[in-house]
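Excluded from the complex is one protein chain; the other protein chains are retained at their positions.
Up next is subunit A:
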Amino acid sequence: MLDLIANSLRRTWLRTVLMIAASTMCFLLFGLLGTVFLSLNKSVTGDDSGRVITVNRINIQQPLPVRYADEIARTEGVADVSLGVWFGGYTEQPGQQFPAFPVRGAPYLALYPEIAVDPAGRARWLDERRGVLVEQRLADEEGWQVGDAVVVNSLIWPQQDGSKAWSFTVSGIYRDDSPFGARTLLMHYDAFNEARRFGTDTVAWLVFDLAPGADVADVARRIDDRYLNSGNATRTQSEEVYQQAYLNQFGNLSQIVMILAAAGFLTSFLVLANAQALTLKERARDYAVLLTLGFRRATLALAAVGETLLTVGIGAVIGLSVAWAYIVWQPIDLGSFLPDIDFHGEVLWAALPILLLLAVLASAAPLASTFRLQIMESLR
């Protein structure tokens, strides 16, 4: 039967190649989009940090007064508090931004233990008002080393003299493998706040840890109730929920990705099902001969599914390999505001049921015909 499948595929080689191509496109799309989907979801759900974020109730772009940091720090159930501001940093091309944040140093490092910096670098940064901590991958890209004087341009913030080119010293280099951690740069909020031309004493967000035993919903309600009737009402939520809300600014990316993947799957299914239906029509007489000789219908059906599985499988291997190679050698850049896109092993596991489903669905109509096939009608 394997002979028959192999020879049949060879006989209609052009159709076989086109079927493999359709399957390749399906799994290439699945590999790329599945990777984006998983990366987005992992960035939200992969890290149960316990951190809580407070932002302006209107939207994330509206600032909050910096005094909220001290007020929130005095709230029952709140531990370390830090803050952050979007800096919009780049070195040469504004389109090649990296995530740069003015923060409050010591509490920020306490809140983010995933920032792996050596003690000397940490101490140096906390001492240097114009010092920056740079994530390893950004430092490698820019060729920066500890002690280097560097200039970082801001898309948003001019200094008092109007210049948007900010000078810093690299105090330390750290590694952060969390979803939003790659290529980040941290600077001191106080120095930034004094130097910027507008927006003084405002922050984009506040981040804090809960004291042991504190309940996030209870703490969030008390904070938000306090500022409800002020000019800057707040929205306090867990970091996980915040990240989801943040990603939702860009549209429901997961849904878009899923729709695109489904469209690719459906298109490939239609191509494969059509090709399989044609194949069976051509082979009806062969199947009738085999039934005459004593082959069972189930055997022929298995051969039909096996043939589709082989074709789709070859396409899947090629498609997923190309997707993997593309992501590894040509990383997908969704901009500095979205997490890094890495190829996840889960994509391969998820591809397996898709592969089987595609093969079975594409073979469904031919299979039904195989079981209905009348020997004498097919031989006439």
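Just so we're on the same page, a residue touches a chain if its C-beta (ideal position, glycine included) is under 8 Å from a C-beta of that chain, and two chains touch if they have at least 3 such contacts; residues count from 1.
Convention: contacts and distances are computed from a predicted model.
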Chain not displayed: protein name in its UniProt record ("Cytochrome b", "NADH-quinone oxidoreductase subunit J", "Transporter" or "Putative ABC transport system ATP-binding protein"): "Putative ABC transport system ATP-binding protein"
Sole contact to the chain not displayed, among A:Ala73, A:Val289 or A:Val322: A:Val289
Where the unshown chain meets subunit A, residue by residue: 1, 3-4, 7-8, 10-11, 285-286, 288-296, 375-376, 379
